[in-house]
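Below is one structure, written out as structure tokens; the observations come after it.
Of the protein chains in this complex, all but one are displayed in their positions.
Labels for the chains are A, B and C, by order of writing; each one numbers its residues from 1.
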Amino acid sequence: LPDTFVHEIQLRIRYGETDQMGTFYNAAALDWFECGRTEALRAAGMAYREMESRGVMLPVVEANVKYLGKASYDDLLTIRTTLHRPQGVRIRCDERITIAGTDTPIVTGFTLHAIVDARGRPIRPPTWMLEGLHFGEAG
Amino acid sequence: LPDTFVHEIQLRIRYGETDQMGTFYNAAALDWFECGRTEALRAAGMAYREMESRGVMLPVVEANVKYLGKASYDDLLTIRTTLHRPQGVRIRCDERITIAGTDTPIVTGFTLHAIVDARGRPIRPPTWMLEGLHFGEAG
Amino acid sequence: LPDTFVHEIQLRIRYGETDQMGTFYNAAALDWFECGRTEALRAAGMAYREMESRGVMLPVVEANVKYLGKASYDDLLTIRTTLHRPQGVRIRCDERITIAGTDTPIVTGFTLHAIVDARGRPIRPPTWMLEGLHFGEAG
Partner (left out) sequence: LPDTFVHEIQLRIRYGETDQMGTFYNAAALDWFECGRTEALRAAGMAYREMESRGVMLPVVEANVKYLGKASYDDLLTIRTTLHRPQGVRIRCDERITIAGTDTPIVTGFTLHAIVDARGRPIRPPTWMLEGLHFGEAG
């Protein structure tokens, strides 16, 4: 069974995501990571909104971002998200952002998520979630 | 009884609120309006979070912003909020933003808010809310 | 010659655009307006980044937003932008946002833009801009 699921999306840098330094503002990377993993989860078989509606949330417990290059308003970005099979009560997403059509990353990083129930208590991923995500049983 | 309550706060423009045009991004004005009215409501006698905890919310139903001048990262702004006495099921906040120490507005505008209960149904302001806000009975 | 150019895009509500009231935060509407007009200008024949690189900017001088309904994280929105032929030193964009597949607007509004040169001085739109936008000569 596969241990990761990889998905790519493209999005354009919004004007409001730029700053006076002439590149994107650093916090925008976390917004883009969120866009990437939302679509990766959907493509893997279970939209995050469906998880939430069934009582499972994935709050971010750690985020790491490396800023490797500049990008401007209206640049088309490719965001490649790698979902990892849940480990215990955690799930990790690796992110790599390039300007579309190039292979030079401008941002790399990851987010680490707790898997929690509606009360915020850490849980192991329910079977329906693992099956939905095409990751099989948890290790 | 007074029909308006006026309150001023100061805040600095954040780096992420600038854009590549060398001024603040237009949507930031709505964030600043929200900061202004949060503090105006608190100063008038009832913090908005307390209203929400008692089941009354004030969603924005209309916002208008006029952009009259530029401002940069780290500029200190004065935000003057004028709360109007609720009219029926609505309450209006006028906003005027200057660079602190000047009297030339860089932004003016208003937000108009519905007064709604926890289910989102329009209501006339409860007595506790009017008394808390020092506006007396509704007209 | 046509006086308006109409264009539609779709985008999903980001998690960071929601707020604790269970709908989108009001300032997000201005971000979506910007996304809509960026794509409308491109579709009309001249990307805004190209205008900026040729020394013409369109700063927002007024924005008006009416909030008519709720929407949630991950909802797919249709943003319909109507560009108006420039009038003097101004250009106006009307915006209408629906949840995709419905015809009930959740947000309507407009932005009014100055047409300015690199020094920020109001100008009438250059011929290359009007021709690029397929609006012919200014009225």
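The definition used in the following text is that a residue touches a chain if its C-beta (ideal position, glycine included) is under 8 Å from a C-beta of that chain, and two chains touch if they have at least 3 such contacts.
Note that the structure is a prediction, hence the values are computed from the model and not measured.
Checked against the full complex, the one of C:F5, C:Y73 or C:F110 touching the unshown chain is C:Y73. Of the listed positions C:G16, C:G45, C:P59 or C:P126, the one in contact with the omitted chain in the full complex is C:G16. Among B:E34, B:E62 or B:E95, the one in contact with the hidden chain is B:E34. Chain B meets the missing chain through residues 12, 14-16, 30-31, 34-35, 38, 47-49, 72-74.
Within the complete assembly, residues 21, 23, 26-28, 30-31, 34, 57, 59-67, 70, 111, 120 of chain A touch the chain that is not shown.
Contact residues of chain C toward the unshown chain are 15-16, 18-20, 22, 25-27, 72-73.
Keep this in mind: only the chains that are shown with their structure count from here on.
Least-squares overlay of CA atoms from chain A onto chain C yields a rotation of 180° to the nearest 5. If each chain is reduced to the average of its C-alpha atoms, the one that sits nearest the average of all protein C-alpha atoms is C.
As a whole-number value, the distance joining the C-alpha centres of chain A and chain B reads 34 Å.
Looking at chain A, residues 15-16, 72-73 sit in touch with two or more other chains.
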